[in-house]
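Sharing a structure, written as structure tokens. Questions coming.
A protein chain is absent from this complex, but the other protein chains hold their places.
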Amino acid sequence: MSRADQSLPDGVVTHTGQDRRLLVFYALVSAVLLTLMGGLAWQQLLRADVHDARERQQGLRRVLVPGPRGRIFDREGRLLAGSRPRFAVTLALDELGREFRAEYQAVRQNFRAAGEKDVPTTAQLEQIARTSVVRRYLESLDSILGRQTRLDTAGLQAHFSEQSLLPYVLLNDLTPEEYARLLEQLPVNSPMQVFASSVREYPFARLAAHTLGYVSAGVSREVPEDFPGEKLATFQLKDMAGRDGLEYKFEEQLMGGVGGVIFRVTPSGYRINPPRVKLAPTRGRDLVTSLDADLQAAAESGLDDLTGAAVALDVRTGEVLVLASSPNYNLQDFTPRLGSAASDDITARGAWFNRAVTGFYPPGSTFKLLTSIAALRAGVITPEQLMDEPCDGRIRIGNTWKTCDNGDGHHGAISLSAAIAESCDVFFYQLGLQTQPERIAAEARRFHLASRPAIELPNLSPKNDRSIIPEPAWFLRTHGRKISDGDTANIAIGQGDVLVTPLTMACFAASLARDEIFTQPTLLHDPGAPAQHHERTGLTPEQRTALLDGMEGCTMSTSTVIGTARILTAPSLRIPGLQIAGKTGTAQVKDRKNIAWFICFAPRKNPQIAIAVAIEGQEAGETFAGGAYAAPVAQKILRKWSEKQARAAATAGPPMFTLPLPAPAP
Amino acid sequence: MRFSVPSSRAGDRVAAVFPVRLLNHISGQARPFFTFGVVALAWLLVPAAVKRFTRAALFEAQAPVMVTVERARELREYFVLRSRPTGELIAAGKETANALAAYEVGVGRLEQLEADNTRLRALLGMTPGAGWRQEHATVVERDLSAWWQQLVIDKGANHGVPLDAPVVFAGGVVGRVREVRAMTAVVALVSDPGVRFAVVVEGDPRPISYTGGDNPAFGPARGTLEFVPTDITVTGGAPHRLLTSGKGGVFPGGLPVGLLTHVEPSADGLFQTGEVLLPAALSALDEVTVLVPDATAAGLFVPPATDPKP
Partner (left out) sequence: MSRGKRQTLALLLGNLILCVVVALANHTMADWQLRLWPGGLLVATAALLAGPGAGAAAVFVAGLALDATAPVPFGTHAFVLLGAQTVFYALRTRLMRNATPVRVAVAVLAGVLSWLGLAAVAKAAGLTSAGAGRLLLELAATSVMTLLIAPWFFALQCRLLYLAQVGLRAEERRFD
């Protein structure tokens, strides 16, 4: 046996098991050893974290995950934009080093064995090896899922050269069934793992597309400064960011807070659980818009294949209930990213523009309301007074004959109310000339028609606000001539150079409803929002009654007059029990498409909803009356609105606008 | 021990003498550790196939012992029963007979329903998925460690038990067949950290990832859920029942797995992670049933495999 054994002093043997003092000594030694081992156990099992933290930083990796984006709800708590998980299978390339090497050797051997003269370079061989290994994994996936997938070799190479330490996405957009199959059939420790990311989801697809806006993926978030491990190898998953509409305007609020984990990896690159540091990403805050999905849907179904916009406001608070623009696009096409074909299609249809706020149209006859107010306030006319010259279909102004396009010359001598109701141009030519252009322009500015109202949408700076309310100085500046009577007559009926947006006119309608000069629109819903209050219009009760009589007459006329009002006389378009004060309009633009207008508020007493609709004509010069095209859209909105009102009253449950909303994330 | 060099030829001797001298130099207490290192190195060089074979052989060698021990345990049960008074046994027999009668009625109804189901599926043009043959097995060894949780059962390749087959018992899922030997098979329990499958919360179709693990001493086994949708909440008094999804291709659907007792937001912020309480009976199983996929067998249906995508 070993020398050590043989050289032992004999004394040890003679004392075996006999000396009690020695036994005590052994017990002591054992106790000490046990204590030491206990200590080792303690360190190994319970304090492992502390020791691991002291390990080399190279063994640590940091993975940053963007927090989920906040959701957007309508005023009744319906989800307009949310986030949907998207399942993918990823392949951890950093775990395959050994496999790549083995494959590389095999490939090289094959080339040599085949005796080919031009053996590929090392880099090429590596590439072949990688591709075939990854393809093998993809094939194993395919056999589980029973599908055929083509390996994106170029994408794989790009991934390798740029971010080989991040998992490579083998398959994306798994169905729940595929996801379930992979969960069950992939080994728990396989380098292929199911991975979830989030994509934006728009349950209503096209609804309020322009207003909601869209997001684009591939954005790197800034890492918060207090996030530990800034020197570690970091992998950051890309986030998405708003690019238009509310998604863009409220980016700061909607975007989630970056979270992440720092975990240790074994020398071979395997991740060791649990992670050292784990910071949960935070969900972005939710946004509750003032839109009403029902009304918005009604408006969009009304607009359908027309080109135009519809805006509806809550008269009391100025909250925007509807902000629709047509043509629009499907927001679902933007997730995960918009294809070039879909993008070209949107461009071709001219669907990028939000016509409700970027469509500048002459307001046509709807402007007559403003002319009336200017005249009434200037004392040019009284409610009972008839116009000097009765309407026989045309009137000579300056050197030209101007026609009355409505009523075929049957208006005769009428009062203001009737002129509004039947939209008599001849009446308003004269009224405009009597009121003077300066007064009309001043009144329009007083009603904030000269500029687009501010609203929570991006790219609406005063610079691209093309609203125009012409006045003598403007004429001199722009056309280099004095304003003529013909110009004034045109302005009086909202033609010529006057340009406003549908949103402006909706605000105007809401202001009229409250008998005030301004309404500040907003896209944010506040259940406890106070009523807006601005300067009163200054009309006497009689004057206001005359104005509203005219507006109601416009919508309720039972006379056989033809023109702007005729469509609304059809019984099918009436809304029982609802008194609507409105004004149709048709802006005839020379050599350009006509614009059909309708603005209104309802009910006449205690108004609650104000609407403006503008529709572009399809072809230049065609007859395109507001009553025929724009009013039905408003009517659809109103019908839906009154239905909802009736239902709310019937259920007598919680009031309509204070339905429980999901609590916004803190 | 001392190493010597066979002294056949002078040339060899010169070549071999140095390492042997080195070996002899490593003396006393260092030598056992040196030997340990050499054995470890040698082990690394053993081909994987040899290791696999050795492992299988060693397992097969132990299998009869395990089965014999189990039989001895049954024998003990037998004698325990024999020591009971006859009256008690007769009463138990009567009770069993009653239960059997009730079950027979139930089976008749089930057969009727199954026939209806098959007919209706045929009418709807649904292809019946692969059925399952039930293979009942006795647990011969329970091995529930801190790192793995498994059973050895007394049915194996000889009874057609395939790898990865689902194993169930009266209370739901037991686990999956991890290893198949000639006469025995190893079943990884649902509480094993290596077992993962798709489950659903009762009444909700969305598949959720279930993984076993974290089994504290003196407590029922546990598992974890990943990818739990955020709208699934758990209130203290009413945990959700978890069932197999039936969509994963391994487990038939609708088998109870456990109770979802707790959820918390997960690291990615998109989902929640959940804690699953597994049935207590899981760690004291005596009889289990292996579901052997069998196209000809009726009974449990699984949805057909997803169609190949173009």
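Remarks
Per-chain numbering from 1; labels A and B assigned in written order.
The definition used in the following text is that a contact is a pair of C-beta atoms (placed from the backbone, for glycine too) under 8 Å apart; a residue touches a chain by one contact, two chains touch by 3 or more.
Everything numeric here is computed off the predicted structure, so don't read it as measured data.
Partner chains of the missing chain, restricted to those shown and counted over the full complex, are A, B. Here one chain is not drawn; of B:Pro85, B:Gly203, B:Pro216 or B:Gly237, the residue touching it is B:Pro216.
Contact with the chain that does not appear here is found for just one residue of B:Ala137, B:Ile153, B:Val173 or B:Val186, B:Val186. Between the chain not shown and the residues A:Leu40, A:Ala102 or A:Ala454, the one that touches is A:Leu40. Listed by residue number, the positions of chain B touching the unshown chain are 1, 29, 32-33, 35-36, 39-40, 43, 51-52, 54-56, 58-59, 61-62, 65-66, 69, 141-148, 150, 152, 178, 186, 188, 192-194, 213-219, 221, 283-284. Not every partner is drawn; the one left out touches chain A at residues 1, 4-5, 8, 12-13, 15-17, 22-23, 26-27, 30, 33-34, 37-38, 40-41, 44-46, 48, 189, 266, 270-273.
Criterion: only the chains that are shown with their structure count from here on.
A separation of 49 Å divides the Cα centre of chain A from that of chain B.
For chain A in complex with chain B, the residues that touch the partner chain are 1-4, 65, 67-68, 83, 85, 144-148, 175-181, 183-189, 194, 196-198, 256, 259-261, 275, 278, 280-283.
By the touch criterion stated above, chain B contacts chain A in their complex at residues 1, 27-29, 31, 193-198, 205-207, 209-211, 227, 229, 245, 247-251, 265-271, 303, 305-310.
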